[in-house]
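Only one protein chain is missing from this complex, and each of the others stays in its spot.
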Amino acid sequence: MSGITKRFGNVTALDSVDLEVAQGAVHAVVGENGAGKTTLMRILYGVLAHDEGTIELGIDTSGIKTSGGIRPGIGMVSQHYGIIPELTCLQNLILGAEGGPILQPRQAEAKARSLAERMGFQFDWSRDARELSPTGAQKLEILKLLWREAKVMILDEPTAMLSPADSDALFHSMQQLAGEGATIILVTHRLPEVLEYCSRVTVLRGGKRVDEKLVSETNGGELAKLIVGGDLIQREPATERPPGASVLKVSQLTVRGDRGNETLKSVNLEAREGEVVGIAGVDGSGQRELIQAIYGLIEPSAGAIELSGQPAQAGVPSRIERGVRIIPEDRHEEGVVEEWSLDENAALGLQRLAPFAKGSAVDPSARHTEAESIAQRFNTKHGGLNMPMASLSGGNQQRFIAARALCVRPKLILAFQPARGLDLNATQNVYKGIREACDAGAAAIIVSFDLDELLEHCDRIVAMNNGKLSVPSRGEEKDRNAIGRLMVGAE
Amino acid sequence: MNWRLVALILGAVGLFAVAIMLAGASPIGTVVVLLKGSFGSARALSGTLRETTPLLMLGLAVFLALRAGLFNIGAEGQFLVGALACAVVALRFPGLVGIMLGSLFGAICGAVWALPAGLIKAYRNGHEVITTIMLNNVAAFLTSMLVAGPFKGPNQQFRSTSSIAPETHIPNLSLGPVDVSYALLIGVVGAVILSRWLKRSVSGYELQAVGANPTAAKVAGVSVAQVTVRAMVVSGAISGLAGAFHVLAFEGRFYESFSPGFGFNALGVALLAGGNAYGVLPASLLFGALEKGGTVLATNGIPKGITFYILGLLILVAAAIRYRRVKVVA
Partner (left out) sequence: MLNALLIATFALSVPLVLAAMGGFTSERSGVINIGLEGMMLMSCCVCALTSVHFGPGIGLLCGIGASICLSLLHWLVTQHYRIDHVISGMAINAIAAGSTNFLADKFTDPTRVGQVPHFPTLLYLILAVVAPFGLFLYAKFTRGGLRMLAVGSDPDKARLMGVQPVKVRFFGLIATGVLTGLAGAQLVSDSGVFTTNMTAGRGYIALAALILGGWRPIPALLACVAFGFFNALQIQFKGAPVLGVNLPSEVWASLPYLVTIIALAGFLGRNRTPAGLGKP
């Protein structure tokens, strides 16, 4: 690809970007959010048209049919996965490359089985894809690439939802594929992945190609500098302080899911003033239910929740009143109202608290002032506070939501993947903000699927597996391997 | 302004002109007749304002539900039930007491008629468009059955109640030669109250949060089910009140096929109104004018159906202007 330029309205998303990838290589594309990585990949894939520049492919694509403008021989796994939960696994596999107007389910399934065997995967093809775990979905995505006979495979942040062990397995599959002659382009912001598994790396910043390096000739520090275009904000070392009063005490908490199964099994957890507690675990281990129960969104079937020594009343409003704040998992769906202005979104969740409310009335001027400081706190880029939230990119929305959770007297911060979609500097900033709130007397519970992130930012880490919560034994509190074992229930 | 929008507007104007020319009239002449018939004289204006009154009240009802994310197509049925209930009560209690009790009873019955749709939406996730359409049909049959039987006026030839006493009528305010019912003024005050409430109260904020993104509203500590039921019931009460006012201010009795489709027009009014309750005022006036002007058109040999046709095109253009795509800028 050379000289690729793409504009959205007045914004130049990509400015004359060159990218050359050798066949059989594992090539990394890194950069901050909004640097243009995904846009570039979508252009290469063919679902987005570019304004200027040329794309040349040195692969034999004869005999491969595609539709919808997708370039033959290229496959892409997007950040949020392309699995449609209502369809079966087999339907998901063949969608877009069905091989004829009439479906041949038996032949397709036979071929699917052989593809899965080649990768060492197993699937029940007639089941609904909604039942797949994130790992299963990731595996299905890879099979989709093989089904399409993709010679060039684009993986956009493939490990965002995976446990360390599953990520390792994924990279082994990738290396296997590269060994068979496939070309792999990995879009990521996790530098360890780049350094360990890739051969070359291209750095994008602000829609421009900054540099390209052989991985063997560079290091993490240099890459980080190239990505942000300056020095990273350094985290101040945590000061040791005696733990304060108890903010949250969860005892024997049990939650039942839709089908009557126990999604939380007798969980005990305590957080004290000034403490940042990380919850490690593979997606779907019960973190979601734990956060929802503490926040009051779901009712536990047994057990007790105490806030600052007092039993918590049922329902979200009473918890918000007592200072419980949330950075929700799905920012689009749970965190903002996209068609509302930033101003209006500033009060969401805090609408009954001062200064947003005066009695039962809304205070628009106070809301505007708060919105300003929320937007400023983590440098949310926006086109005006009266613009709709939908005009912000995902990363900027996340900054706004994180700042909002910290703005009005937080006592207990529940953060679900607070750094999701954030670049390195913004991640540092958000954690710094949480730390400051905790230093002022709050406590934080942080759920992340990225163990390294938790190890870096939390005072103490507990692990969840299959609805149970376990605490690392003395001396192993920050031991990566020990926590990793707890995450998969190996102890 | 983008070219797509221009194309749509030109297309709509073109479709309008073609239809008029098919009828053998000139498009511009038709518009002139429409305007004259609705605003041209004191009598025409009085007629337009009369048509506007139920549309304004019902428009507010539908608008409120719309802000909570509910399509209250059931305004029609709630209007009918409220009107009949009011007529029955007002016949028993003449005078101001009858006006008060009739309005109250009409509002209550409208609310009760909306309740199942709200409950089914909130707790069973059954789509309110379907339930309210069903309730409309049931309301039409039920009221028609009742005015044929127990509530039929003794001297009425057709299915109708007796007429209420003159002193039970909501009076008119005469502004020079133009008659304005107090019912219309109450509707205007209602628009002001509704707009202020939605903008300046926490409960209004929460209601609109439910309408715009129920999941986010739930995370923000709003009980989506409760808000849904409440919005539907209040919307039903306003619709029922509109029916009561229609009896008390204009018709003086309830009869079969009492509503010429006010409820459906009200949905158009609410959609055209945009994001602010004040928008219901001009939108209902426009619909009222088309309704009044349409009857004049009919006497000029242009079928009245043309007004519906114009409304449909108008709704499309208005919606297209409002729902322009938001661009990501940051």
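Per-chain numbering from 1; labels A and B assigned in written order.
We take it that a residue touches a chain if its C-beta (ideal position, glycine included) is under 8 Å from a C-beta of that chain, and two chains touch if they have at least 3 such contacts.
What you see is a predicted model, and the numbers here were worked out from it, not measured in a lab.
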| item | value |
| --- | --- |
| Omitted-chain contact residue, chosen from A:G24, A:G53, A:G82 or A:G441 | A:G82 |
| Touching the absent chain when the full complex is considered, from B:P54, B:G82, B:P116 or B:G187 | B:P116 |
| In chain A, positions touching the absent partner | 47, 66-70, 76, 78, 81-87, 91, 94-98, 100-103, 105, 144 |
| Footprint left on chain B by the chain that the document does not show | 4-5, 8, 19, 22-24, 71, 116, 119-120, 124-127, 129-131, 133-135, 137-138, 141-142, 144-145, 148-149, 264, 267-268, 271, 303-313, 315-316, 319-320, 323-325 |
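In this section, only the chains that are shown with their structure count from here on.
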| item | value |
| --- | --- |
| Rounded Å distance, chain A centre to chain B centre (Cα mean) | 46 |
| Footprint of chain A on chain B - complex, ascending | 199-206, 209, 212-213, 215-221, 326-330 |
| Chain A residues within the chain B interface of the complex | 8-9, 11, 295-297, 315-317, 319-320, 326, 328, 330, 333-340, 344, 347-349, 351-352, 357, 360-362, 364, 380-383, 387-388, 390-393, 396 |
